[in-house]
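Just one protein chain is left out here, and the rest sit where they should.
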Amino acid sequence: MALTIAAIPWGVMAILLPLVGALACFLSPRRANPLGLVTAFGVVACVAGLAWQVVAQGTQRYAIGGWGAPLGIDVYADGLSVLMLMATAVVGLGISVYSNSYFKRDKAVNFWPLWLFLWSALNALFLSADIFNLYVTLELLGLAAVALVALAGGADALTGAMRYLLVSLLGSLAYLLGVALLYHSFGCLDIALLAERMEPSPAVLAAVGLMSAGLLLKTALFPLHFWLPPAHASAPAPVSALLSALVVKASFYILLRLWLEVFPVTAAALGQLLGLLGAAAVLWGGLQALRQTRLKMLIAYSTVAQLGYLFLAFPLGSTIAWQGTLYLLLSHALAKAAMFMAAGNVLRFGGHDRIVDLDRVAQRLPLTVTAFALAGVSIMGLPPSGGFIAKWLLLEAAMLSGQWWWMIILILGGLLAAAYVFKVIGYAFTRAVMTHEARAVPATMEWAALALALAAILLGLVAPWPLALMEIGLPFGGEAAG
Amino acid sequence: MNWNAWLPLLIVLSSLSVGLVIFFLPEERVATRTTLNLAAAVLKLVLVGVMIWGVVHGHHYVTRLPLLPGLDLVLRADAESVLFVTLSSGLWLVTTVYAIGYLEGSPHRSRFFGFFSLCVAATVGVALAGNLMTFLLFYELLTLATYPLIVHRGTDAAHQAGRAYLTYTIAGGALLLVGTVWLYGIAGSLDFSYRGFVAELADGHRAALIAIFALLIAGLAVKAALVPFHGWLPQAMVAPAPVSALLHAVAVVKAGAFGIMRVVSDVYGIEFAAGLGVTLPLATVAAVTIIYGSMRALFQDDLKRRLAFSTVSQVSYIVLGIALTSPIATIGGLVHLVHQGVMKITLFFCAGNLAETLGIHKVSEMNGVGRRMPWTMAAFTIGAFGMIGAPPLAGFISKWYLGLGALDAGQGWVLVILAGSSLLNAGYFLPVVYAAWFKLPADTWPAERSFGRRETAWALLAPPVVTALLTLALGLLASAPFSPLQWVRSITIREYTP
Partner (left out) sequence: MNDALSVFVLLSVPGLPLLLAFPALRSRLSRPCHIALLPAVVLLAVPDVVSIDVPWLLLGTGLSIDAASRWLLAMSVVLWAAAATLLQTPTGQPADNCLMACFLLTLAGNLGAILASELVGFFAFSTLMGYGFYGLLVAGGDESARQDGRVYLCFLILADLALFEALLIAAAATDDLGFEAVRHAVARSPSPGLYLSMVLVGYALKTGVWPLHFWLLLAFRSARPAVALLLGGVPIAIGLLGMARWVPVGEISFPDVGLIVQGLGLAAMLYAIVAGLKRAQLKLLPAYAAIIATGLFAIALGTGLADPVAWNRYDNLTQLFIVSLGFGLAGLTTAIRWLEARDHRSAALARQVYNSTPWFERWPGAVVHWAARIGFDTLPRLRTLWLAEMGRLRRARVWKRTLDGSERFLQRWTIAISLFALFGMVVAAFVGASSWIG
């Protein structure tokens, strides 16, 4: 039995199953909700299987159709990709359960195919082993995401979606140009092969510049972040959740892979530049979040700030720094999804998400407020949460490399996060009288948000295992510590 | 199941799990909630009793859970943790009884008691922490758990107090985090050990060690309410009386003072810290706080604010005792941890009784209340005299050792500080006692509630009386075999002998 299970290409299954599910939902709209949910569970099972495989047997490489690199498409799973897949699976499951109750029949029929399609693209992205495949999946991801943003209808959503579409296309176009330049220079697309053959030349430099710029635009690094708040805030709640939690992380993942494995040895100055922009993002996002009057815009700017943290690892460059960044990725995914779901609950309950009027709502939704609070704890980086572990690792890395100024940024970001999180939580403790009648929120929605928030907290208590998982395949092998 | 490895974790979980359960209880299930609360408190006391018995007989209770590669979550029962855990658990039981009586009929009781239990779980975690990382974890958890208690009433004043509290404590927590990371980077380990573990890093890292000390103490000084980080404490008085009692006697301020003790004696080692030259500034800050807190207390008319400033002043006695590098002063500081807790909680219970039964919030409204509520005011008088340091109450014992320790360490100026502080204490406590007993009452009390023939509900009356008697006992029987004083003496002997 064990042999058979080990022999199944779980990675490919993880890509194919959501596609099949998407088709099924598209074809039978009346049963879209249950079908989608079943598919979600199935994908989680596939990812679990893949994780088991990687832990037991090391990195997995599967050639689709029997055609290996450099001609065919390879599916490559190492510790890093498995970790991203698992995060996607957990968040995706939560979003699926949430959407089950969130969308009515007419919206659901549009949502489920798009969402499962996006999930498939995401899984494919994390398992890609060559840069063109990455482009394809990235583009598919972007298109699905834009469609999902527009799902809400209304002027705000359509404007945001349009802007998002333009930005997405611009980014992927730049990336594609870079891919073309690289292919022209070296004749291959596989990451492993490129890493061997890479050497600097004007074309390569242009490619590096284009790809980086494109990916940074899609990851919304300050000052290229302007498209994110409108898009994330005006989408329906589960869509905002998956955008903030998963989609922006995809382009960061690609940047990480390329940076670590393909591009030539880093320039210290470039790392400092990225760190500087990340720091600016942290402060800017925090300040803007503090000023917002709508809950979803606040959470969107919080995403901008947290994404800035991710770039602090570039100037630090040590293994500990990368570990911290990845842990931040994971915990932010869980926490941000929980936060957007909580905001969705508030919106469903009260019909609006104005922060000053939250007091009437917050007392009737204790589970939602708890979910928001727990997710906020992770965002602030307070123990015991995944965010704290990530913050600790980044602080340690900054300490060990002697670049103490990043520590200041980390601390200030934490303080700003505390300010805007507690600004919202304070409304749960008021003596406001509940005046207007409101629509009830289904229990599943509240529990889904709470479950994800709890996962973010639990991530802080089980740190050794994901960190050990990251080591498999040594994606950081090229980087010496410190 | 290895009992030795699980007992500390069980003690923390006993209130954590009950707190989580209480959150989900509907408001009307009063009996269930009360039973759960009291059962959890008693269970915790029983477990602590088992732990004390074990420690006295030489067992080692250590829980180790992996937190990060190379850094563990360590809960350990050593002599100081036993002291603080016993204080916390005992006073939690008393405060639970009081809170049940105090919040009778108020809204959101399930929420309150849930967070109350979480608060105690965090305090016990702070007490049992075996390394600086675990300490930091539970310290921040304490911040998170106490904020909802401060804003419980939901008024504007409560929210303002909550905002001030968060500003101070989260900034302090950030400083503590930076200090801890820096220390970890230099030292490679954060486990508390007798006489400190940084002494061997002295060469080459001297300036860094001093900076780390400053950061750690600054982070801890926020909760320990050292000047100028004390601003949150008087504002936090808008919380209900059980919360003020808990914050000021048991949980937050003592956690800060306990942390300072841990840093000075178990991270740096007292003698090494003295060698670095950091203890004298710390003693100076503590001395300034002692005088400043007492002076501010003189001018407060609101009773709870007066007690808050008194706390600011008294907790610095503990810091002063630790910062004077003499074993006798350390005894005084540590034993004051226990004594001040018991005395201050008595005073806050009485203040809560006055507010709840007669609507009295200000000292100027307290004329003649001794006749109306004699037991409460008797307890208050005992607590007040204990604070002043009158023998044979508990406060006398701690001041005795602090003074002796100051002389032993050659820092005679501390005696002047102690004398001035006693004078100021008398200056702001005795008028209250005097007004209560010897002045004639006004015609009506601001908001009187009748309890029949008793002066107030028994759940409100019993706790202050019990703690007042405890104050008396701690002072009178200080030299008896199992008093906190003897326990602290044995801690200090072990700390100072090579």
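Per-chain residue numbering starts at 1, and chain names A and B are given in the order in which the chains are listed.
Please note the rule applied: a residue touches a chain if its C-beta (ideal position, glycine included) is under 8 Å from a C-beta of that chain, and two chains touch if they have at least 3 such contacts.
A quick note: this is a predicted structure, and the numbers were derived from the prediction, not measured.
Trainee: Give the residue, chosen from B:Ala39, B:Val56, B:Ala202 or B:Ala480, that touches the chain omitted from the document.
Mentor: Candidates B:Ala39, B:Val56, B:Ala202 or B:Ala480; residue touching the omitted chain: B:Ala480.
Trainee: Identify the residue among A:Arg105, A:Arg291, A:His352 or A:Arg431 that touches the chain left out of the display.
Mentor: A:Arg291
Trainee: Per the definition of touch given earlier, which of B:Leu276, B:Ile291, B:Ala390 or B:Ala459 contacts the omitted chain?
Mentor: B:Ala390
Trainee: Check the options A:Leu224, A:Leu415 or A:Ala448 and report the residue that touches the missing chain.
Mentor: A:Leu224
Trainee: Considering the whole complex, not just the chains shown, which residues of subunit A touch the missing one?
Mentor: The list for subunit A reads 167, 170, 174, 200, 202, 205-206, 208-210, 212-214, 216-217, 223-226, 263-270, 273, 287-288, 291.
Trainee: To test your reading of the contact rule: which positions on subunit B touch the chain that is missing from view?
Mentor: 298-299, 370, 385, 388-392, 396-397, 399-400, 403-404, 406-408, 415, 419, 422-423, 426, 430, 434, 437-439, 475-481
FYI, only the chains that are shown with their structure count from here on.
Trainee: How many Å are there between the centre of subunit A and the centre of subunit B, using C-alpha atoms for each centre?
Mentor: Roughly 43 Å, centre to centre.
Trainee: In their complex, what parts of subunit A are in touch with subunit B?
Mentor: By the definition above, subunit A touches subunit B via 366, 377, 380, 382-384, 388-389, 391-393, 395-396, 399-400, 407, 411, 414-415, 418, 422, 426, 429-432, 461, 463-464, 467-468.
Trainee: In the complex of these two chains, what residues of subunit B are touching subunit A?
Mentor: 23, 65-69, 111, 136-137, 140-141, 143-144, 147-148, 151-155, 158-159, 162-163, 166, 170-171, 173-174, 177-178, 181-182, 184-185
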